[in-house]
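One protein chain omitted, others in place.
Entry: subunit A
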């Protein structure tokens, strides 16, 4: 087992957390972290894991057709500039678009649904682990 970083010391400032949706949680804990099978043989217990596979296959025909549809519906006339003008403009200057368009990724949709599920648990007491040498609240 290794930690893939150079060694160093450091203080212990408490961090602050920002909310994350369940899709983010899935990205992190289902295929990252230490794999117990690598350390334990005898006392490993088989337990069924239901994983919600909301990961998008980024390059798929469905994705392609959604992009094409979005481009097709793109109302360039409502943009501040027409296409010929756009040709000479910097990318940063174009189109203040809605962040959510007609193309709604599968992941995003699933993530939102799961986000709702998560929110219903957000009020539960937050578990905390602390160092013994620290004073608890």
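Here is the rule we use: a contact is a pair of C-beta atoms (placed from the backbone, for glycine too) under 8 Å apart; a residue touches a chain by one contact, two chains touch by 3 or more; residues count from 1.
By our rule, contacts and distances are computed from a predicted model.
Missing from the rendering is one chain, named in UniProt as "GvpL/GvpF family gas vesicle protein" (options: "GvpL/GvpF family gas vesicle protein", "Acetoacetate decarboxylase", "Amino acid adenylation domain-containing protein" or "Sugar ABC transporter substrate-binding protein"). Counting over the whole complex, subunit A has residues 1-18, 20, 22-53, 55-56, 58-59, 61, 63-72, 74, 76, 79, 83, 86-87, 89, 91-92, 94-101, 103, 105, 107-108, 114, 117-118, 121, 124-134, 136 touching the chain that is not drawn.
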